[in-house]
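Omission of a single protein chain aside, the complex is shown with its protein chains in their original locations.
All chains are identified by letter, namely A and B, in their written order; residue positions are counted from 1 within each chain.
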Amino acid sequence: MKPEVHVALKHPGINLGSSDRKTDVAAESPVFGFWVFLMSDAVIFALLFAVYGVMMHAVAGGPTPHDLFEIKSSFLETLILLTSSFTFGMASLTMKYSADNRRRLLGWFALTLILGVVFLAFELHDFSSMAAKGGVPQRSGFLSAFFALVSTHGLHVASGSIWLVVMMVQVVVFGVDPVVKTRIMRLGLFWHFLDIIWVGIFSVVYLQGLI
Amino acid sequence: MVRDRISLRSLPQLLCVIGGLVLVLASAGCALQGNGFLNPVGPTAEAERQLFFEVTALTLIVVVPVLVLTPWIVWRYRRGNKQSAYRPKWEFSWPLEILAWGVPVLIVIALGLLLWNRTLRLDPYRPLSAALPPVEIQVVGLDWKWLFIYPRQGIATLNELVIPVGRPVHLTLTSDTVMQSFMVPNLAGQVYAMAAMKSQLNLQADRAGEFLGENTQYNGKGFQKQKFRTRAVSEQDFSRWLEHVQETGKRLDCDQYAGLMKQTLVPKPVHYARAEAGLFEWVVKKYQTEPSPACQSLTGESARD
Partner (left out) sequence: MTETTGLWHLLMGNLSYDALPFYSPIATVGASIVVLGALGTAVLITWLGKWKYLWSEWLTSLDHKRIGIMYIVLALLMLSRGVIEAVMMRTQQALAIQSPGYLPPDHFGQLFSTHGTIMIFFVAMPFLTGLINFVMPQQIGARDVRFPLLNAISLWLTVAGAALVMVSLVLGKFSTGGWSGYPPYTESAYQPGVGPDYWIWVLTLSSIGSTLTGLNFAVTIYKERAPGMRFFRLPLFTWTALCTSILMIFAMPPLTVATALLALDRYLDMHFFTNALGGNMMNYANLFWLFGHPEVYILILPAFGVFSSVFSTFSAKRLYGYKSLVYATMAIAVLSFTVWLHHFFTMGQSPSINAAFGIATMLIGIPTGVKIYDWMLTLYRGRVRFSVSLLYSLMFMLLFVIGGLTGILLATPPVDFVVHNTVFLVAHFHNMLIPGMLFGMLAGYQFWFPKAFGFRLDETWGRIGAACWGLGFVLAFMPLYVTGLEGMPRRSQEIFQPQFAPYLLLAELGGLIILAGLFSLFVQLWVSIRRRDHNRVPVGDPWDGRSLEWANPAPPPEYNFFTLPQVEDRDAFTWMKERGVAYLPAQHYEDIEMPRNSATAVAIGVAALLSAFGLVWHIWWMAVVGLGAAWAAVIVRSFVRDTMRTIPASEVEQAHRGWLREIAATRAVSRDEEMSAGNVGLAESAS
């Protein structure tokens, strides 16, 4: 680690800063590394969006977006996921300003987790109602592309939820120490990133499909 | 002395490499009398051959100095040669740097202009002549053979492409299997044939002869044998050949075509006196919709106008 790193680079979720420079500097690389990982992950989503864009009209005589998508459900999913980002934000603030209050922190995490799981439940419900109308991924290129994109996001949310459980256990086992903090920070980045991706899915897939 | 030995020992190796290179390139110069575009028979291959040499010549402006100067520099500035200059700290010179960037930039500009111009001109989709109407031929890539349908004449052939000399030919290609690539190197470059899609190729033969046609995209066990004969014949011979096929060939109907879809090799060209009208369009369409239309939905008429 380099001594000349500017302390001005603050990590929003960590209440260390100038008071504990060593940890602040130590957090620098893992967080930067995680940003790099997210860039790589973003390329995967960008390509899945591109594939969807190209295959959107490849319905091959099967059901079209109009036949399958329900705006109400996807809008509700958007609200749930956005709220979960908010609750994660509250968890970050709790970690920053009242890290001793472990119960409140776990409370926000639990709320986020519940919202994540409810989102996944809604998504699965969407998939099954699509399947009931003949909208299965095997039916056409359009549906294959739809399911690849949306389920990749869903799988990410599921992994994020597992990660959230792991971090809740770590908070209980280790307390809110610097290692746990930087991990929570990275999980936060991941969670908000998935939110942004979902906003993309909602506008590109659902809204565009229904216009 | 040790240092001389070190530098001299490596000399045979370098000479070996350079010698081998020159030898092989020289042999490339006197090209094989063969099926390549270096022995062009049509305007497209002719133009492609010319472009090949132009691009090579322009690029050699950058390549030759490297081939000449590198051996000279390492020999001149070998450690054993204490007479040569030694400037261990020298690391930059603006004039040389401008040369190192400038020459490649100029050459790429020249190549770029040439490339833009010729790529548009040699677009395989571009008709070769405005005056002469082209001979229309539909090409279906199959495992591991080529089907040629002459829609105006209502005939079809398997693994034999016959075209009149001096007339432009317009090919429309598709595949009824995996992707393939159609090429008659003496006449023109290749284009892919893909299922559910149509691609095009314009070509022309300027003299009579028999040329090799091939698939260049690997598509399984029979790939290496997926060759076809291309015959360029005079207008008269072409008409005679058409008549001959119309009289003696069999009929290409749905059952026959279903047989062609099996993975097989065809030892000899096959001629069909009558090909189902709309067969080509059906091959393209059958992949586009679900459920796909049955072949039997075709009219049962010959493709002849």
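Going forward, a contact is a pair of C-beta atoms (placed from the backbone, for glycine too) under 8 Å apart; a residue touches a chain by one contact, two chains touch by 3 or more.
Small disclaimer: the values here were computed from a predicted structure and weren't measured.
Summary of contacts with the chain left out: across B:S129, B:T216, B:S239 or B:T264, the touching residue is B:T216. The omitted chain makes contact with just one of the residues A:G89, A:G107, A:P137 or A:G200: A:P137.
Although one chain is not shown, part of chain A still touches it, namely residues 1-4, 28-30, 32-33, 36-37, 39-41, 43-44, 47-48, 51, 54-55, 58-60, 62, 137-142, 144-145, 147-148, 166, 170, 173-174, 179, 183.
Of the residues in chain B, those that touch the hidden partner chain are 2-3, 6-7, 9-10, 12-14, 16-18, 20-21, 24-25, 27-28, 31-38, 45, 47-48, 51-52, 55-56, 59-60, 62-63, 66-67, 69-71, 73-74, 77-79, 84-93, 96-97, 99-101, 103-105, 108, 111-112, 114-116, 118-120, 122-126, 177-179, 181, 183, 185, 188-192, 194-197, 199-200, 212, 214-225, 227, 286-287, 290, 292.
Criterion: only the chains that are shown with their structure count from here on.
Chain centres here are Cα averages; for chain A and chain B they lie 49 Å apart.
Against chain A, the residues of chain B that register as touching in their complex are 288-291. On chain A, the positions that touch chain B within their shared complex are 60-62, 140.
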